[in-house]
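Then we have chain A:
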Amino acid sequence: MPDFEPKIVAFVCTWCTYAGADLAGTSRMQYPPNVRVLKFPCTGRIDPVFILRAFQKGADGVLVSGCHPGDCHYMAGNFHARRRFAAFRALLDFVGVDLNRLQFSWVSAAEGGKWVEVVTELTERVRTMGPMPEFKELEHEELWSTFAGAAGGKSAVLNSPELKEAYDSIG
Partner candidate 1 sequence: MSRIGVFVCHCGENISRTVDVERVAKAAGEIPGVAFSCDYKYMCSDPGQSLLKKAVAEHKLDGVLVAACSPRMHEKTFRKATESAGLNPYLCEMANIREHCSWVHEDREKATEKATDIVKLMVERVRKGKSLAPITVPVTKRALVIGGGIAGIQAALDIADAGHRVVLVERDPSIGGHMAQLSETFPTLDCSQCIMTPKMVDVANHPNITLYTYAEIEKVDGYIGNFQVTVKHKARSVDQSKCTGCGVCMTKCPKKKIPNEFDQGHGMRPAIYVPFPQAVPNTPVIDRENCTMFQSGKCGVCAKVCGPGAVDYEQQDSFTVEDVGAIVVATGFKLYTIDRKPDDSPIQGYGEFGYGTIPDVIDGLTFERLASASGPTGGKILRPSDGKEPKQVVFIQCVGSRAREKGISYCSKVCCMYTAKHTMLYHHKVHDGQAYVFFMDARTPGKGYDEFWRRAVEEEEAVYIRGMVSRMYQKGDKIVVMGSDIQVGVQVEIEADLVVLATAVQAQDGADLLAQKLGISYDKYNFYSEAHAKLKPVECATAGIYLAGACQGPKDIPDTVSQASAAAAKVMTLFAKDQLERDPVVAKVNEKYCVGCFACKKVCAYGAIEEKEIRDRQGNLVKKVAYVNPGVCGGCGTCQATCPSKSIELDGYTDEQIMAMIESL
Partner candidate 2 sequence: MTPGKKKLSYSYYPGCSLHASGREYDISTRALFKALNVGLKEVPDWFCCGATPAHNVDELLSLSLCAKNLSLADQVEGDLAVACAACFSRLKTTQHHLKEDATKRKQVEYAIDGPASLNKPVKHILEILAREYGLAKLEESVKKPLMGLKVAAYYGCLLTRPPEVPELDDCEDPSIMEDILRALGAEPVKWSHRMECCGANFTLSRPGVVLKLSNAILESARLAGADCIMVACPLCHGNLDIRQKEIKEAFGAPDSTLFGSIFGSDLPIANTSEDRRDLPIFYITQLAALAMGVASQSLGFESVIIDPKPLLRDKQLL
Partner candidate 3 sequence: MKNKLMHLSNETMNVGFVKKVEALSGSSVRRCFQCGKCSAGCPMSTFMEHPPNRIVRLLQLGQGQRVLAGRSIWYCASCETCTTRCPNKVDLAAIMDALRKLSWDADGPSKESYVQLANRLFIENIRTYGRQYELRLGAIFNMKSGQFLKDLMLGPKLISKGKLKMFHSKNRNIGEIEGIFKRIEEMRKKGEAL
């Protein structure tokens, strides 16, 4: 697959890694354009469901990156993230996801170079692995992973009457 361009999604915290990526920019460093960055206040905010959903929606590789342990802007958010993702990785491994597609790293606001390194490495690694079709096939199945329905958003999420009834009865 010589022409395969992997899609990489990066979930980053705003204080360290997002700023680190900014620094890579102001330093005019170069890295593959395959990455799409989603900004969070803290890695502690990142729900594992987001990662699953990203794979489902076409990501071939996912990067989660935040402040170094001990440097969290919110004191302990990244510690919680670290624990959460340690368990989550094991789970993904169990269901058969190649963990090489999922990278966790610490990139500080001063590490523009490290950001470039991490993104480049993951992109090239995933490029050699090829696309990841398994999760995308699940795309049409309904999931509970969002509460868009409750907020009056896309009704598609709760389009079966049984589900809707069950959902409404909770309140």
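The candidates came about this way: all candidates are chains of the complex that A comes from, given by their letters.
In the analysis below, contacts are C-beta pairs under 8 Å (C-beta built on N, C-alpha and C of every residue); 3 or more make two chains touch, one makes a residue touch a chain; residues count from 1.
Fair warning: this is a prediction, and the values are worked out from it, not measured in the lab.
Set chain A beside the options 1, 2 or 3, and in this complex the one it touches turns out to be 1. Chain A meets candidate 1 in the complex at residues 7, 9, 18-19, 21-22, 24-26, 28-31, 33, 36-42, 44-47, 50, 53-54, 57-59, 72-77, 80-81, 84, 116, 145-148, 151, 153, 170-171.
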